[in-house]
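Left out: one protein chain. Kept in place: all the others.
Chain lettering (A and B) follows the sequence in which the chains are written, and residue indices restart at 1 in each chain.
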Amino acid sequence: MSSIEKNSVLERRIDSLLTDEITINFGPQHPSTHGVLRLEAKASGEVITAITPHLGYLHRGVEKNLESKEFLQGIPLLDRCDYLSSMFNSYIMAACVEELTEIEVPRRAEWIRVVAMELNRIASHLLWWGTFCLDLGASSPLLYAFRDREDVIDLLELISGARLLYNYIRPGGVRGDVTPEFMKKLEGFTNRFPPYIDEYEELVTGNAIFIERVTNVGVISKERAVNWALSGPMLRGSGVNWDLRINEPYSAYPEFTFDAAVEEGCDVMARYRVRMMEMRQSNRMLKQAVEGLPEGSHTAKVPTSVRCKKGMTYRRIESPRGELGGFMITDQDKAKKPWRFHLRAPSFANLAAIEEMSKGYMVADMIAILGSIDIVLGDVDR
Amino acid sequence: MSLSEETANRIRELVPEAESWDAESAELTLKGDFSTGIFAALRDDPITDLKYLRNLTAFERMDEQGVTLVYHIASLTHNHTVTVFVPLSEDALVVQSLTPVFSAANWQEREVYDMFGVRFEGHPDHRRILLEDTFDFYPLRKNFILDPAVNLRNIKEREDEMLKKILAASEEKAKPAAASSEKSASSSKSDDSKKGEAE
Partner (left out) sequence: MGLIDGLNTKDDNILITSLEAALNWGRGNSVWPFTMGLACCAIEMICAGASRYDIARFGSEVFRPSPRQSDLMIVAGTVTYKMAMRVKKLYEQMPDPKYVMAMGSCAISGGIHADSYSVLRGIDKIIPVDVYVPGCPPRPDALLDGLMLVQKKMKQEKLRKNSDRFILAGK
């Protein structure tokens, strides 16, 4: 047999050698699923052909529990849904109640809320940045991120007394006024923080390996992103200029100057850039708050047991993960409890698109894509 | 976000079969047997441009038996939101699935099915999403009572019952899997999936 013939036989064999499609199971206990998510991925070779997510491992029935709790009692429960951005969850309940009671929130209270929420956004994005880099195999960014996250947490602890679940924003305002000490520390932080972000960008963003891993991965087009109702950095990373703080203004945001972070890349890198830019914009807002925090009261006069009139409302805000909506119905005038409270969870809606985003990419890319969605399982499962 | 007059009129034209259309509060009410074509038309029309299904949920009505579905659909270019209500009666908890029109409806409809027991016809993957398949209740219905007082009293029995149910289900699941893995012990598929579950 000549060598040419031999080769062709071998080639034919390689072509006809088909491997089985294998099923790879991630989770529910897996470090890169950011909680208790279970993904059942089908892979042909190393290329993903299908993903079936299994949810509910952290389903705690918050929506049902809210129906038997008073509005104020509901806030701690909501805090624990999206535990990385609990200020936003408190705000959504407060906003719904304020709409159905027509409480006028003092201007200072709204400003303090913005400060609290933007600090929380920075803390949430920092944790995302650290764990996202960890997923990609870089372990030192986590330590950098937590060094600075502790700084933010200290500030939040000063105003609310808690490190993670604040229960700070209440119907009518906030629980306690900010102190001069806090304002001084906040000013220090806003000056310290921009060089930190520069450091992150130097450390990770320009890294050739990092760029290779995240560019043109997990692409979702503008049209598909809208069809999937993605929100937050996922939507803005696909080139849709939609930021609820600007497009449907709430709280004191109209009084602040900032830009929506939009990127056209539609890939993991674009989402990464959007979040990095958002941290800078949040810092910009905090600076404005340091300079121009209005005088006044930190809360309106609100009875301990708030009573709402009969009605229905859907309020939505821009949480670090996207559109956080609260759909509340009360069944009678002077209602003490909601008849129904639905939390429109941004992670839940964003995670739904994982299959479409990961199909055709490698298994390792799926981890990067999952990281770029920035899910919080408490928010997905509620 | 109030609607412009042009949009309000356009919606009236596009949805002649609507039960009611309130342009002031942008609330549209449809019958339970609506066709998904309505939503496709509202989505594709350049004036209405309702492409963004931001929220889909349901609530139980207070005055009579039944569940009402709520769709919040928005236009990101014109910046308006329309709320669509679909009241369903207790004996016909079934509607057309919106998944062909909005991909976003996929999981949100599954959640409504999980919580309220409303069936969505034509849904590509009609399963429970958050609870175990073995659970035989729809927790957000009002006839599922979650009274803390009752709960604390029956805590032990409830728990035993629940754990027993899960145990039985997991045993049932394990049986056919074990049988098949014996048959094809060398198959990489079952090996891999087991390994993954453990780690």
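Note that contacts are C-beta pairs under 8 Å (C-beta built on N, C-alpha and C of every residue); 3 or more make two chains touch, one makes a residue touch a chain.
These numbers come from a predicted model, not from an experiment.
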Residue, one of A:K42, A:K64 or A:R280, that touches the chain absent here: A:K64
Which residue of A:L72, A:V114 or A:L127 touches the chain not shown here: A:L127
Residues from chain B at the interface with the omitted partner, ascending: 131-132, 137, 139, 144, 146, 148, 151, 155, 159, 162-163, 166-167, 170, 198-199
Residues in chain A touching the chain absent from view: 28-31, 35-36, 56-62, 64-65, 68, 76-77, 80, 83-84, 127, 130-131, 142-147, 149-150, 163-165, 377-378
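FYI, only the chains that are shown with their structure count from here on.
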Euclidean distance of C-alpha centroids - chain A vs chain B, Å: 22
Residues on chain B engaged by chain A in the complex (per definition of touch): 1, 51-55, 57, 59-60, 62, 70, 72, 76, 79, 83, 102-104, 106-108, 111, 115, 128-132, 139-140, 144, 146-148, 187-189, 192-193, 195-197, 199
In the complex, chain A residues that touch chain B: 20-26, 29-30, 40, 55-56, 59, 61, 63-65, 67-68, 224, 226-229, 231, 240, 242, 247-248, 314, 316, 323, 325, 327, 329, 331, 339-340, 342, 344, 348-349, 351-353, 356, 381-382
